[in-house]
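What follows is a short report on a single structure.
Apart from one protein chain that is not included, each protein chain of the complex appears where it belongs.
Let's look at subunit A:
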Amino acid sequence: MTSLTDRYLAATLRTVPAARREEIATELRGSIEDMIDGRRADGRDAEAAEREVLTELGNPAQLAARYADRRLQLIGPTYYLAWERLLKLLLSFIPALVGVIVGLVEATDGNGGDAIGAGIAAAIQTVVQIGFWVTLVFALLERTNTSLNLPAWTVDQLQEDYVNRQIKPVDTVAAIGWLVLVIAYLPLQHFHSFVPGDDGGNLPILDPALWSFWLPVLMAVLVATVGLEFAKFRAGRWTWPLVGVNAALNVAFAAPVIWLISADRLLNPDFVNRWEWLSREENLNNVATVVIVGTVLITAWDVIDSAIKAYRTRH
């Protein structure tokens, strides 16, 4: 059986550069034995003294890092802010973009039902991939001490109303982007839902009868919401009038959706009958319940969130 000191030395030297390993081993062994002798001179028995000394020297991995002058952090202060900024920038739009593209590709392949799931899965994978690779690159930079040659910070970079700006350009662009996608999807699903009908054409997902009134209304509400995003960006923060308009637009969108789906008027009956699972009464009711609860939750959250933010700017 090897002694504790032998094992401690082996554990320490494992991660010390090979070129210096032997010399450090001899010196460290000598130092440990000196320390043990010192304790034994104070009257400790050999075994207790060895345990105490090795405990005092602490985790071998940490000691080795000190010998090798190695960083015990993944990304240090030199690179942290650049890492954080790049990660936020990439995560702000790439996963959503990939998700939409994958979803659309899946849909054009005729798998309309899987498109949303595939899009979400691709977006999540993209988040993980971006997080991993960006962090890996910065961790390597940290260990090789590479200079990034980033332009130094100057006072000119201070934005005029940065302190009070609650609404960031990125958020506004993202919000408007989604709204435009939804607005474009409403007519798109009518002509090209990717769900083939019996006659070879595409089945609209939403009831075509709604085009006489409700779908144009919903589109108008969404267009008005785009206007609200612009107004919000101009104001730079949530104000009480904006909260009021936002609440009104939310209700104007959610109320018709909830009423139409609970009256079985939202989905195209041909589309419902196309799917055996969906055409069963209880399943259709479950879908309606999920849509209603989801709509209520999203609407309520959006209104409450805007009110909280407006309240915070005042206090």
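We take it that a residue touches a chain if its C-beta (ideal position, glycine included) is under 8 Å from a C-beta of that chain, and two chains touch if they have at least 3 such contacts; residues count from 1.
Heads up, the rule we're going with is that contacts and distances are computed from a predicted model.
A.B. asks: Going by UniProt, what is the name of the one chain that was not included in the view, given "Arsenosugar biosynthesis radical SAM protein ArsS", "ABC transporter permease", "Two-component system sensor histidine kinase YesM" or "Transcriptional regulator, PadR family"?
C.D. replies: Checked against "Arsenosugar biosynthesis radical SAM protein ArsS", "ABC transporter permease", "Two-component system sensor histidine kinase YesM" or "Transcriptional regulator, PadR family": the hidden chain maps to "Transcriptional regulator, PadR family".
A.B. asks: Given that one chain is not shown, which residue among A:S31, A:Q129, A:T146 or A:T289 touches it?
C.D. replies: The one listed residue touching the chain not shown is A:S31.
A.B. asks: Sort through A:D42, A:D69, A:D156 or A:E282 and give me the one touching the missing partner chain.
C.D. replies: Per the contact definition at the top, the residue touching the missing chain is A:D69.
A.B. asks: Looking at the full complex, which residue from A:E56, A:D109 or A:D264 touches the chain that isn't shown here?
C.D. replies: Among A:E56, A:D109 or A:D264, only A:E56 touches the chain that is not shown.
A.B. asks: In terms of residues, what is the contact footprint of the unshown chain on subunit A?
C.D. replies: These residues of subunit A touch the chain that is not shown: 23-24, 26-31, 33-35, 38, 56-58, 62-63, 66-67, 69.
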